[in-house]
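And then subunit A:
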Amino acid sequence: MNDVTWLHEEVLGAIFDVAGVVLAVGILFTIWRLTRGPTLCDRVVALDLLGFQAVGVIALFAIVTQRPVLLSVGIVMALVLFLATAAFAMYLERRARP
Partner candidate 1 sequence: MSLLLAAIIGMLFASALYMMMRRSFVKLTIGLILIGHSANLLIFTCAATRRDGSMERLPPGLIEEGQTRIEGEFADPLPFALILTAIVIAFAITAFTLVLVKRAYQEVGTDDLDNMRTTDR
Partner candidate 2 sequence: MNALVVSPIAIPLLTAFLCMMAWRSVRLQRALSIAGALALFACSVLLFARVLDVGVLAADIGGWRAPFGITMVADTLSSLMVLLNGVVAVAVVVYSIGAIGPRREKHAYHTLVHCLLASVSGSFLSGDIFNIYVWFEVMLMSSFVLLTLGGERGQLEGALKYVTLNLLSSSLFLSAVGLLYGLVGSLNLADIAIKLGSAGDGTRPVIAAIAVLFMASFGIKAAIFPFFFWLPASYHTPAPVVSALFGGILTKVGVYAMMRVYTLIFAPVFPAAGEILLWIAAFTMVTGVLGAAAQYEIRRILSFHIVSQIGYMIMGLAIALLVLERMADAPTEDRPAMLATAAMALGGVAFFILHNILAKTNLFFVAGVVHRLRGTGELKELGGLYKERPYLSLMFMVSAMALAGIPILTGFWGKLILVVAGVRAGEYWIVGVSLGVGVLTLFSMTKIWAEAFWKARPGETEGAEPKPDDTRGTGWMNAVVAGFVVLIIGVSVFAGPIYRVTERAGHELIERAPYIRAVLDEEYLRSLPGGIGERWIEPRAETASAGEGR
């Protein structure tokens, strides 16, 4: 048995599996918050977090499937996610204005 291969495939593999589980639980929690609200702010925060989690999933997959190109998807995500939050904030602020 090649130990390096073993380390890579089995140990890393197991750790990534666990990471996937943890991430998945986190995502489900976040979705719960997103759907429950109760205020729009909560949902926006949840959406923001979900965006991060999506990048996280992509990062995880980049490793698991040996595809570094996936990271560029993460870049785009990171770049635009902010815009959505800002738009929600802007909406809320305008709504608050008498």
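The candidates came about this way: all candidates are chains of the complex that A comes from, given by their letters.
The working rule: a contact is a pair of C-beta atoms (placed from the backbone, for glycine too) under 8 Å apart; a residue touches a chain by one contact, two chains touch by 3 or more; residues count from 1.
Note that this is a predicted model, so its numbers are computed, not measured.
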Worksheet item: What candidate from 1 or 2 touches subunit A in the complex under consideration?
Response: 1
Discussion item. Please output the residues of subunit A touching candidate 1 within their complex, sorted ascending.
Written reply: 65, 67, 69
